[in-house]
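All protein chains of the complex are present and in place, except for one that has been dropped.
For chain A:
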Amino acid sequence: MSAIAFWGAVELGLIYGFVAVGVYLAFRVLDFPDLTVDGSFPLGAAIAAVTITAGWDPWLACLLAAFGGAACGIVTAFLNVRFGILNLLASILTMIALFSVNLRVMGRPNMAVFNRETVITPFYDLGLPDHVVRPLVLSVLVLVTVLVLARFLASDFGLAMRAAGANQRMARANGVDVGRQIYAGMAISNALTGIGGALFAQVAGFADVTSGVGTIVVGLAAVIVGETLFRTRALFIALLACVIGSVIYRVAVQLALSADFLFLRASDLNLVTAVLVALALILPRLRSRKVVAQ
């Protein structure tokens, strides 16, 4: 694997770090299996591609992508909280709808974002090689996000969100409006995913309506890798572990794809990811079953 391929993998891992943190918030904190991200990621990319191509500020593009993502999360939460639709199904409905919405936003299935001002371009003047600047800037962005999110979860409001996900009855008995927490958590989770999509469009140079397929699985893979490596209850470390898990996942995939003896092609990526995540979900169960059997 070349240095450029390595840094490219790190870069992608950092971008999906936003997704991983969002997935952590939905899956782990709120206990809400949320497939909305498969739609909110390409929505973020689409919003960024359209606005940046129209000459808007790239930071504003990220902000709008965050709002777009948040809106998706709120729709899913609305279906679940207000009408009692099963959480998984509610998120699938939003995801399917977003495919059409994303086509509308871009007006076509894909869009290039070449030679435009992005959030990265000002930093190319630092004198470092471009393929190093990108991961560097992205790490700073994701680190700030993780810090803010960890602080949020440590607040009274964030604590209520964690309780709402862990024990609804107890949360209600302590005056937590569980529905409101689901709205807020889903909005934040998908806003982060939307930002991830917006950064993806800027760094990869394109937005594509199909780029969202399997976002949830990749995010979950990152969360699981992170949890395996860092067994901790410290919020900041747990969130950072998701990002690191995301980077490790991308580097591992890059390694697997560039190892000729494995006969893997880029198109095998989804299969490999699904198998890895399935294994990661199955292994802890097998282990605990053994303990019970004894």
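Keep in mind that, in the parts below, a residue touches a chain if its C-beta (ideal position, glycine included) is under 8 Å from a C-beta of that chain, and two chains touch if they have at least 3 such contacts; residues count from 1.
We adopt the following convention: contacts and distances are computed from a predicted model.
The hidden chain: which UniProt name fits, "3-hydroxyacyl-[acyl-carrier-protein] dehydratase", "protein-glutamate methylesterase", "ABC transporter ATP-binding protein" or "Chemotaxis protein CheA"?
Hidden chain identified via UniProt as "ABC transporter ATP-binding protein".
From the list A:149, A:176, A:221 or A:242, pick the residue that touches the absent chain.
Looking across A:149, A:176, A:221 or A:242, the contact with the absent chain belongs to A:176.
Of A:96, A:126, A:140 or A:154, which sits in contact with the chain we cannot see?
A:154
Please give every residue of chain A in contact with the chain that is not shown.
Residues 152, 154-160, 162-163, 166-167, 169-178, 233 of chain A touch the chain that is not shown.
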